[in-house]
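Every protein chain except one is present and positioned as in the full complex.
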Amino acid sequence: MPEHAIRARQHLAEAVGRRMYERDHISHALGITLEAIRPGYARLTMRVRQDMLNSHQLLHGGMTFTLADTAFAYACNSHDRTAVATGCNIVFPATGHEGDQLTAEAVECHLSGRSGVCDVTVTNQKGEVIALFRGQSRQMQGTVLAGEDD
Amino acid sequence: MPEHAIRARQHLAEAVGRRMYERDHISHALGITLEAIRPGYARLTMRVRQDMLNSHQLLHGGMTFTLADTAFAYACNSHDRTAVATGCNIVFPATGHEGDQLTAEAVECHLSGRSGVCDVTVTNQKGEVIALFRGQSRQMQGTVLAGEDD
Amino acid sequence: MPEHAIRARQHLAEAVGRRMYERDHISHALGITLEAIRPGYARLTMRVRQDMLNSHQLLHGGMTFTLADTAFAYACNSHDRTAVATGCNIVFPATGHEGDQLTAEAVECHLSGRSGVCDVTVTNQKGEVIALFRGQSRQMQGTVLAGEDD
Partner (left out) sequence: MPEHAIRARQHLAEAVGRRMYERDHISHALGITLEAIRPGYARLTMRVRQDMLNSHQLLHGGMTFTLADTAFAYACNSHDRTAVATGCNIVFPATGHEGDQLTAEAVECHLSGRSGVCDVTVTNQKGEVIALFRGQSRQMQGTVLAGEDD
(Lines give C-alpha, C1' and ligand atoms only; values in the text may rest on other atoms or scores of the structure.)
Protein backbone atom coordinates (compact mmCIF):
# COMPACT_ATOMS: atom_id res chain seq x y z
CA MET A 1 0.00 0.00 0.00
CA PRO A 2 1.45 3.41 -0.96
CA GLU A 3 2.47 5.77 1.85
CA HIS A 4 -0.34 8.27 1.22
CA ALA A 5 -3.00 5.53 1.35
CA ILE A 6 -1.61 4.33 4.69
CA ARG A 7 -1.74 7.89 5.98
CA ALA A 8 -5.31 8.35 4.73
CA ARG A 9 -6.47 5.19 6.53
CA GLN A 10 -4.76 6.33 9.72
CA HIS A 11 -6.46 9.75 9.51
CA LEU A 12 -9.80 8.03 8.97
CA ALA A 13 -9.27 5.79 12.01
CA GLU A 14 -8.43 8.82 14.16
CA ALA A 15 -11.51 10.71 12.95
CA VAL A 16 -13.68 7.68 13.74
CA GLY A 17 -12.11 7.44 17.18
CA ARG A 18 -12.79 11.11 17.98
CA ARG A 19 -16.35 10.88 16.65
CA MET A 20 -17.18 7.71 18.58
CA TYR A 21 -15.64 8.98 21.79
CA GLU A 22 -17.66 12.25 21.73
CA ARG A 23 -20.94 10.36 21.97
CA ASP A 24 -19.73 7.42 24.05
CA HIS A 25 -21.76 7.74 27.26
CA ILE A 26 -20.43 4.64 28.91
CA SER A 27 -16.76 5.53 28.42
CA HIS A 28 -17.35 8.90 30.03
CA ALA A 29 -19.31 7.33 32.90
CA LEU A 30 -16.54 4.82 33.63
CA GLY A 31 -13.59 7.14 32.99
CA ILE A 32 -12.37 5.11 30.01
CA THR A 33 -9.73 6.96 27.93
CA LEU A 34 -8.99 6.30 24.26
CA GLU A 35 -5.18 6.25 24.14
CA ALA A 36 -4.55 5.16 20.55
CA ILE A 37 -6.45 4.07 17.46
CA ARG A 38 -5.17 2.68 14.16
CA PRO A 39 -6.86 0.67 11.39
CA GLY A 40 -7.92 -2.54 13.16
CA TYR A 41 -6.36 -1.51 16.46
CA ALA A 42 -7.27 0.42 19.62
CA ARG A 43 -5.80 0.94 23.09
CA LEU A 44 -7.91 2.19 26.00
CA THR A 45 -7.30 2.65 29.71
CA MET A 46 -9.50 2.65 32.81
CA ARG A 47 -8.80 3.10 36.53
CA VAL A 48 -10.68 0.69 38.82
CA ARG A 49 -13.01 2.66 41.11
CA GLN A 50 -14.91 1.49 44.18
CA ASP A 51 -18.23 1.55 42.31
CA MET A 52 -16.81 -1.07 39.90
CA LEU A 53 -16.35 -3.70 42.63
CA ASN A 54 -18.54 -6.73 43.22
CA SER A 55 -19.65 -8.11 46.57
CA HIS A 56 -16.27 -9.84 47.04
CA GLN A 57 -14.71 -6.31 46.81
CA LEU A 58 -12.96 -7.31 43.57
CA LEU A 59 -13.34 -5.76 40.13
CA HIS A 60 -16.64 -6.97 38.67
CA GLY A 61 -16.07 -9.11 35.57
CA GLY A 62 -18.69 -7.00 33.82
CA MET A 63 -16.50 -3.91 34.15
CA THR A 64 -13.48 -5.75 32.75
CA PHE A 65 -15.70 -6.98 29.92
CA THR A 66 -17.01 -3.45 29.30
CA LEU A 67 -13.49 -2.08 28.94
CA ALA A 68 -12.52 -4.92 26.58
CA ASP A 69 -15.73 -4.65 24.58
CA THR A 70 -15.20 -0.90 24.17
CA ALA A 71 -11.67 -1.45 22.84
CA PHE A 72 -13.14 -4.07 20.48
CA ALA A 73 -15.74 -1.56 19.24
CA TYR A 74 -13.14 1.10 18.46
CA ALA A 75 -10.86 -1.37 16.67
CA CYS A 76 -13.55 -2.87 14.47
CA ASN A 77 -15.19 0.47 13.61
CA SER A 78 -11.80 2.03 12.79
CA HIS A 79 -12.31 1.45 9.04
CA ASP A 80 -15.41 3.70 9.23
CA ARG A 81 -17.75 0.82 8.44
CA THR A 82 -20.29 0.49 11.25
CA ALA A 83 -19.69 -2.85 12.95
CA VAL A 84 -21.53 -4.58 15.79
CA ALA A 85 -20.60 -7.45 18.08
CA THR A 86 -22.42 -10.72 17.45
CA GLY A 87 -20.78 -12.76 20.18
CA CYS A 88 -17.91 -12.56 22.65
CA ASN A 89 -15.88 -14.86 24.81
CA ILE A 90 -13.85 -13.81 27.84
CA VAL A 91 -11.44 -15.63 30.14
CA PHE A 92 -10.30 -14.17 33.46
CA PRO A 93 -6.78 -15.38 34.35
CA ALA A 94 -6.63 -12.90 37.26
CA THR A 95 -8.79 -10.27 38.88
CA GLY A 96 -8.57 -6.50 39.30
CA HIS A 97 -8.53 -4.46 42.50
CA GLU A 98 -9.55 -0.94 43.44
CA GLY A 99 -7.01 1.58 42.16
CA ASP A 100 -5.62 -0.66 39.41
CA GLN A 101 -4.79 1.11 36.16
CA LEU A 102 -6.01 -1.19 33.37
CA THR A 103 -5.05 -1.15 29.70
CA ALA A 104 -7.08 -2.88 26.98
CA GLU A 105 -5.36 -3.50 23.67
CA ALA A 106 -7.59 -4.63 20.79
CA VAL A 107 -6.23 -6.17 17.60
CA GLU A 108 -8.52 -7.16 14.73
CA CYS A 109 -7.01 -10.51 13.87
CA HIS A 110 -9.31 -11.46 11.03
CA LEU A 111 -11.64 -9.68 8.62
CA SER A 112 -13.20 -11.47 5.66
CA GLY A 113 -16.18 -9.98 3.89
CA ARG A 114 -18.29 -8.35 6.59
CA SER A 115 -17.30 -10.69 9.42
CA GLY A 116 -14.38 -10.06 11.71
CA VAL A 117 -12.66 -11.44 14.79
CA CYS A 118 -10.90 -9.20 17.28
CA ASP A 119 -8.72 -10.14 20.26
CA VAL A 120 -8.42 -7.90 23.28
CA THR A 121 -5.93 -8.30 26.12
CA VAL A 122 -6.57 -6.46 29.38
CA THR A 123 -3.52 -5.93 31.64
CA ASN A 124 -2.95 -4.12 34.92
CA GLN A 125 -0.18 -1.63 35.82
CA LYS A 126 2.25 -4.53 36.50
CA GLY A 127 1.62 -6.01 33.05
CA GLU A 128 -0.35 -8.94 34.47
CA VAL A 129 -3.11 -10.26 32.23
CA ILE A 130 -6.54 -9.67 33.80
CA ALA A 131 -8.63 -10.82 30.84
CA LEU A 132 -8.41 -12.34 27.37
CA PHE A 133 -11.40 -11.35 25.25
CA ARG A 134 -12.34 -12.49 21.75
CA GLY A 135 -15.16 -10.79 19.88
CA GLN A 136 -16.89 -11.56 16.60
CA SER A 137 -18.10 -8.56 14.63
CA ARG A 138 -20.34 -8.00 11.65
CA GLN A 139 -20.24 -4.86 9.51
CA MET A 140 -23.63 -3.22 8.91
CA GLN A 141 -24.76 -0.65 6.36
CA GLY A 142 -23.59 2.87 7.19
CA THR A 143 -20.49 4.57 8.47
CA VAL A 144 -19.52 6.14 11.77
CA LEU A 145 -18.68 9.53 10.23
CA ALA A 146 -21.71 9.81 7.92
CA GLY A 147 -23.71 11.74 10.47
CA GLU A 148 -20.93 14.26 11.05
CA ASP A 149 -21.70 17.89 10.15
CA ASP A 150 -18.37 19.59 10.35
CA MET B 1 -34.69 -34.32 49.68
CA PRO B 2 -36.95 -33.86 52.73
CA GLU B 3 -39.08 -30.72 52.95
CA HIS B 4 -37.09 -29.17 55.82
CA ALA B 5 -33.78 -29.59 53.96
CA ILE B 6 -35.27 -27.88 50.91
CA ARG B 7 -36.46 -25.04 53.13
CA ALA B 8 -33.04 -24.76 54.79
CA ARG B 9 -31.31 -24.50 51.43
CA GLN B 10 -33.78 -21.84 50.34
CA HIS B 11 -33.19 -19.82 53.52
CA LEU B 12 -29.45 -20.10 52.96
CA ALA B 13 -29.78 -18.86 49.37
CA GLU B 14 -31.83 -15.90 50.53
CA ALA B 15 -29.32 -15.01 53.26
CA VAL B 16 -26.49 -15.20 50.70
CA GLY B 17 -28.48 -12.97 48.33
CA ARG B 18 -29.07 -10.33 51.02
CA ARG B 19 -25.46 -10.45 52.16
CA MET B 20 -24.03 -10.16 48.62
CA TYR B 21 -26.41 -7.39 47.65
CA GLU B 22 -25.50 -5.24 50.69
CA ARG B 23 -21.88 -4.95 49.55
CA ASP B 24 -22.48 -5.07 45.80
CA HIS B 25 -21.21 -1.67 44.64
CA ILE B 26 -21.77 -2.26 40.97
CA SER B 27 -25.40 -3.34 41.36
CA HIS B 28 -26.16 -0.19 43.33
CA ALA B 29 -24.33 2.00 40.80
CA LEU B 30 -26.28 0.51 37.88
CA GLY B 31 -29.64 0.24 39.63
CA ILE B 32 -29.68 -3.57 39.42
CA THR B 33 -32.36 -5.15 41.65
CA LEU B 34 -32.26 -8.71 43.01
CA GLU B 35 -35.79 -10.00 42.40
CA ALA B 36 -35.44 -13.64 43.37
CA ILE B 37 -32.82 -16.12 44.51
CA ARG B 38 -33.06 -19.88 44.98
CA PRO B 39 -30.39 -22.62 45.15
CA GLY B 40 -28.72 -22.42 41.73
CA TYR B 41 -31.05 -19.69 40.49
CA ALA B 42 -31.29 -15.89 40.48
CA ARG B 43 -33.41 -13.26 38.75
CA LEU B 44 -32.29 -9.62 38.51
CA THR B 45 -33.64 -6.55 36.72
CA MET B 46 -32.09 -3.33 35.39
CA ARG B 47 -33.52 -0.30 33.59
CA VAL B 48 -31.38 0.96 30.67
CA ARG B 49 -30.17 4.49 31.39
CA GLN B 50 -28.55 7.00 29.05
CA ASP B 51 -25.15 6.53 30.69
CA MET B 52 -25.28 2.84 29.64
CA LEU B 53 -25.37 3.64 25.92
CA ASN B 54 -22.50 3.29 23.47
CA SER B 55 -21.61 5.70 20.68
CA HIS B 56 -24.35 4.20 18.45
CA GLN B 57 -26.83 5.27 21.21
CA LEU B 58 -27.61 1.60 21.88
CA LEU B 59 -27.16 -0.33 25.11
CA HIS B 60 -23.46 -1.12 25.48
CA GLY B 61 -22.81 -4.86 25.33
CA GLY B 62 -20.71 -4.47 28.46
CA MET B 63 -23.76 -3.36 30.43
CA THR B 64 -25.79 -6.32 29.21
CA PHE B 65 -22.88 -8.55 30.14
CA THR B 66 -22.61 -6.94 33.58
CA LEU B 67 -26.28 -7.63 34.32
CA ALA B 68 -25.92 -11.24 33.13
CA ASP B 69 -22.66 -11.77 34.98
CA THR B 70 -24.22 -10.42 38.19
CA ALA B 71 -27.13 -12.85 37.88
CA PHE B 72 -24.58 -15.62 37.30
CA ALA B 73 -22.68 -14.61 40.46
CA TYR B 74 -25.81 -14.72 42.63
CA ALA B 75 -26.90 -18.09 41.20
CA CYS B 76 -23.56 -19.80 41.64
CA ASN B 77 -22.88 -18.39 45.12
CA SER B 78 -26.39 -19.32 46.30
CA HIS B 79 -25.11 -22.51 47.98
CA ASP B 80 -22.92 -20.31 50.22
CA ARG B 81 -19.73 -21.68 48.69
CA THR B 82 -17.72 -18.76 47.29
CA ALA B 83 -17.54 -19.19 43.52
CA VAL B 84 -15.78 -17.16 40.84
CA ALA B 85 -16.16 -16.97 37.07
CA THR B 86 -13.36 -18.55 35.07
CA GLY B 87 -14.73 -17.82 31.62
CA CYS B 88 -17.89 -16.57 29.95
CA ASN B 89 -19.48 -16.53 26.54
CA ILE B 90 -22.20 -14.16 25.40
CA VAL B 91 -24.28 -13.91 22.23
CA PHE B 92 -26.35 -10.83 21.42
CA PRO B 93 -29.44 -11.78 19.34
CA ALA B 94 -30.81 -8.22 19.72
CA THR B 95 -29.85 -4.96 21.35
CA GLY B 96 -31.27 -2.82 24.15
CA HIS B 97 -32.45 0.78 24.07
CA GLU B 98 -32.73 3.58 26.61
CA GLY B 99 -35.67 3.00 28.96
CA ASP B 100 -35.83 -0.76 28.39
CA GLN B 101 -36.60 -2.81 31.50
CA LEU B 102 -34.28 -5.83 31.36
CA THR B 103 -34.58 -9.10 33.27
CA ALA B 104 -31.71 -11.55 33.68
CA GLU B 105 -32.58 -15.08 34.73
CA ALA B 106 -29.68 -17.31 35.75
CA VAL B 107 -29.95 -21.09 36.02
CA GLU B 108 -27.03 -23.22 37.19
CA CYS B 109 -27.29 -26.03 34.67
CA HIS B 110 -24.38 -28.12 35.85
CA LEU B 111 -22.31 -28.50 39.00
CA SER B 112 -19.81 -31.33 39.44
CA GLY B 113 -17.17 -31.14 42.12
CA ARG B 114 -16.12 -27.49 42.30
CA SER B 115 -16.82 -26.62 38.66
CA GLY B 116 -20.15 -25.34 37.43
CA VAL B 117 -21.85 -24.02 34.33
CA CYS B 118 -24.60 -21.43 34.50
CA ASP B 119 -26.85 -20.12 31.73
CA VAL B 120 -28.32 -16.63 31.85
CA THR B 121 -31.01 -15.27 29.53
CA VAL B 122 -31.52 -11.50 29.35
CA THR B 123 -34.89 -10.32 28.03
CA ASN B 124 -36.53 -6.93 27.62
CA GLN B 125 -40.03 -5.82 28.70
CA LYS B 126 -41.54 -7.41 25.55
CA GLY B 127 -39.93 -10.76 26.34
CA GLU B 128 -37.44 -10.44 23.48
CA VAL B 129 -34.09 -12.09 24.10
CA ILE B 130 -31.30 -9.50 24.28
CA ALA B 131 -28.50 -11.83 25.32
CA LEU B 132 -27.67 -15.47 25.95
CA PHE B 133 -24.81 -15.82 28.44
CA ARG B 134 -23.01 -18.95 29.59
CA GLY B 135 -20.55 -18.80 32.46
CA GLN B 136 -18.15 -21.33 33.93
CA SER B 137 -17.59 -21.09 37.66
CA ARG B 138 -15.18 -22.57 40.14
CA GLN B 139 -15.85 -22.81 43.85
CA MET B 140 -13.07 -21.48 46.09
CA GLN B 141 -12.35 -21.95 49.78
CA GLY B 142 -14.65 -19.91 52.00
CA THR B 143 -18.29 -18.98 52.17
CA VAL B 144 -20.23 -15.81 51.49
CA LEU B 145 -21.78 -15.67 54.96
CA ALA B 146 -18.64 -16.56 56.96
CA GLY B 147 -17.74 -12.92 57.52
CA GLU B 148 -21.21 -12.05 58.76
CA ASP B 149 -21.41 -10.83 62.37
CA ASP B 150 -25.07 -10.73 63.08
CA MET C 1 -50.36 -23.08 14.65
CA PRO C 2 -53.01 -25.39 13.18
CA GLU C 3 -52.49 -29.14 13.50
CA HIS C 4 -51.85 -29.70 9.77
CA ALA C 5 -49.15 -26.99 9.69
CA ILE C 6 -47.41 -28.60 12.66
CA ARG C 7 -47.55 -31.94 10.88
CA ALA C 8 -46.18 -30.41 7.66
CA ARG C 9 -43.23 -28.88 9.51
CA GLN C 10 -42.53 -32.19 11.19
CA HIS C 11 -42.58 -34.03 7.84
CA LEU C 12 -40.22 -31.42 6.40
CA ALA C 13 -37.81 -31.86 9.32
CA GLU C 14 -37.84 -35.62 8.84
CA ALA C 15 -37.20 -35.31 5.10
CA VAL C 16 -34.30 -32.94 5.79
CA GLY C 17 -32.90 -35.38 8.35
CA ARG C 18 -33.04 -38.31 5.91
CA ARG C 19 -31.52 -36.24 3.11
CA MET C 20 -28.67 -34.90 5.25
CA TYR C 21 -27.89 -38.28 6.75
CA GLU C 22 -27.61 -39.97 3.32
CA ARG C 23 -24.67 -37.77 2.33
CA ASP C 24 -23.15 -37.30 5.78
CA HIS C 25 -19.71 -38.89 5.43
CA ILE C 26 -18.52 -38.08 8.90
CA SER C 27 -21.56 -39.53 10.66
CA HIS C 28 -21.10 -42.79 8.80
CA ALA C 29 -17.36 -42.84 9.53
CA LEU C 30 -17.92 -42.31 13.26
CA GLY C 31 -21.02 -44.50 13.59
CA ILE C 32 -23.26 -41.57 14.54
CA THR C 33 -26.98 -42.43 14.40
CA LEU C 34 -29.80 -39.91 13.92
CA GLU C 35 -32.38 -40.95 16.50
CA ALA C 36 -34.91 -38.13 16.23
CA ILE C 37 -35.44 -34.85 14.41
CA ARG C 38 -38.14 -32.20 14.88
CA PRO C 39 -38.28 -28.51 13.90
CA GLY C 40 -35.40 -26.97 15.85
CA TYR C 41 -34.47 -30.23 17.54
CA ALA C 42 -32.31 -33.30 16.93
CA ARG C 43 -31.06 -36.26 18.96
CA LEU C 44 -28.06 -38.33 17.85
CA THR C 45 -26.07 -41.15 19.43
CA MET C 46 -22.49 -42.41 19.11
CA ARG C 47 -20.55 -45.24 20.74
CA VAL C 48 -17.00 -44.34 21.82
CA ARG C 49 -14.49 -46.46 19.87
CA GLN C 50 -10.78 -46.95 20.49
CA ASP C 51 -9.87 -44.83 17.46
CA MET C 52 -11.65 -41.86 19.12
CA LEU C 53 -9.28 -41.80 22.12
CA ASN C 54 -6.51 -39.32 22.72
CA SER C 55 -3.08 -40.07 24.10
CA HIS C 56 -4.46 -40.13 27.67
CA GLN C 57 -6.73 -43.01 26.46
CA LEU C 58 -9.79 -40.80 27.03
CA LEU C 59 -12.37 -39.68 24.49
CA HIS C 60 -10.82 -36.91 22.41
CA GLY C 61 -12.64 -33.60 22.94
CA GLY C 62 -12.76 -33.24 19.17
CA MET C 63 -14.92 -36.35 18.88
CA THR C 64 -17.32 -35.08 21.56
CA PHE C 65 -17.41 -31.75 19.71
CA THR C 66 -18.05 -33.53 16.40
CA LEU C 67 -21.06 -35.37 17.81
CA ALA C 68 -22.43 -32.14 19.34
CA ASP C 69 -21.75 -30.12 16.21
CA THR C 70 -23.53 -32.72 14.09
CA ALA C 71 -26.61 -32.59 16.33
CA PHE C 72 -26.45 -28.79 16.04
CA ALA C 73 -26.34 -29.03 12.22
CA TYR C 74 -29.42 -31.28 12.06
CA ALA C 75 -31.39 -29.07 14.47
CA CYS C 76 -30.65 -25.81 12.70
CA ASN C 77 -31.18 -27.18 9.18
CA SER C 78 -34.47 -28.83 10.22
CA HIS C 79 -36.52 -25.93 8.78
CA ASP C 80 -35.02 -26.74 5.34
CA ARG C 81 -33.15 -23.46 5.20
CA THR C 82 -29.43 -24.18 4.78
CA ALA C 83 -27.63 -22.99 7.90
CA VAL C 84 -23.95 -22.94 8.80
CA ALA C 85 -22.11 -22.57 12.12
CA THR C 86 -20.36 -19.26 12.65
CA GLY C 87 -18.96 -19.98 16.09
CA CYS C 88 -19.22 -22.54 18.86
CA ASN C 89 -18.38 -22.84 22.51
CA ILE C 90 -17.97 -26.09 24.41
CA VAL C 91 -17.43 -26.93 28.07
CA PHE C 92 -16.37 -30.40 29.22
CA PRO C 93 -17.72 -31.16 32.73
CA ALA C 94 -16.58 -34.78 32.41
CA THR C 95 -14.85 -37.02 29.92
CA GLY C 96 -15.86 -40.07 27.90
CA HIS C 97 -14.33 -43.55 27.88
CA GLU C 98 -14.09 -46.38 25.37
CA GLY C 99 -17.41 -48.18 25.05
CA ASP C 100 -19.52 -45.28 26.35
CA GLN C 101 -22.84 -44.80 24.58
CA LEU C 102 -23.23 -41.04 24.08
CA THR C 103 -26.39 -39.09 23.30
CA ALA C 104 -26.39 -35.54 21.95
CA GLU C 105 -29.60 -33.56 22.23
CA ALA C 106 -29.74 -30.27 20.30
CA VAL C 107 -32.36 -27.59 20.96
CA GLU C 108 -32.51 -24.41 18.90
CA CYS C 109 -33.07 -21.91 21.68
CA HIS C 110 -33.21 -18.76 19.60
CA LEU C 111 -33.84 -17.84 15.97
CA SER C 112 -34.28 -14.23 14.86
CA GLY C 113 -33.97 -13.32 11.22
CA ARG C 114 -31.23 -15.52 9.81
CA SER C 115 -29.22 -15.88 13.02
CA GLY C 116 -29.78 -18.64 15.53
CA VAL C 117 -28.41 -20.08 18.73
CA CYS C 118 -28.57 -23.77 19.51
CA ASP C 119 -27.67 -25.62 22.73
CA VAL C 120 -26.49 -29.20 22.72
CA THR C 121 -26.08 -31.44 25.76
CA VAL C 122 -23.99 -34.60 25.44
CA THR C 123 -24.61 -37.29 28.05
CA ASN C 124 -23.30 -40.82 28.59
CA GLN C 125 -25.27 -44.01 29.28
CA LYS C 126 -25.52 -43.10 33.00
CA GLY C 127 -27.02 -39.70 32.17
CA GLU C 128 -23.84 -37.86 33.18
CA VAL C 129 -23.16 -34.68 31.25
CA ILE C 130 -20.01 -35.01 29.14
CA ALA C 131 -20.29 -31.71 27.28
CA LEU C 132 -22.35 -28.54 27.04
CA PHE C 133 -22.12 -27.02 23.56
CA ARG C 134 -23.55 -23.73 22.29
CA GLY C 135 -23.47 -22.93 18.58
CA GLN C 136 -24.33 -19.81 16.62
CA SER C 137 -25.79 -20.40 13.17
CA ARG C 138 -26.52 -18.28 10.15
CA GLN C 139 -29.00 -19.25 7.45
CA MET C 140 -27.68 -19.04 3.89
CA GLN C 141 -29.45 -18.97 0.55
CA GLY C 142 -30.73 -22.37 -0.51
CA THR C 143 -32.43 -25.34 1.06
CA VAL C 144 -31.32 -28.81 2.00
CA LEU C 145 -33.96 -30.54 -0.12
CA ALA C 146 -33.64 -28.36 -3.25
CA GLY C 147 -31.22 -30.76 -4.89
CA GLU C 148 -33.48 -33.75 -4.30
CA ASP C 149 -34.78 -35.48 -7.42
CA ASP C 150 -37.48 -37.73 -6.13
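Residue numbering begins at 1 within each chain, and the chains themselves are lettered A, B and C in the order written.
Convention: a contact is a pair of C-beta atoms (placed from the backbone, for glycine too) under 8 Å apart; a residue touches a chain by one contact, two chains touch by 3 or more.
Predicted model, so just to flag it, every value in this text is computed and none were measured.
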*Pick out which of A:S27, A:S78, A:T103 or A:Q136 touches the chain that's been left out of the picture.*
A:Q136
_Positions on subunit B contacted by the hidden chain, ascending_ = 86-87, 89, 115, 136
*Taking the full complex into account, what residues of subunit C touch the chain not shown?*
19-26, 28-29, 50-57, 60-63, 65-70, 73, 82, 84-92, 95, 144
*Could you list which residues of subunit A touch the chain missing from the display?*
89, 91, 93-94, 109-110, 112, 115, 117, 119, 129, 132, 134, 136
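As a convention for this text, only the chains that are shown with their structure count from here on.
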*Taking each chain's centre as the mean position of its Cα atoms, how many Å separate subunit B from subunit C?*
30
*Length of the line joining the C-alpha centres of subunit A and subunit B, rounded to whole Å*: 24
*asked:* Just the number, please: Cα centre separation of subunit A and subunit C in whole Å.
replied: 35
*Got the subunit B residues that touch at least 2 other chains?*
89, 91
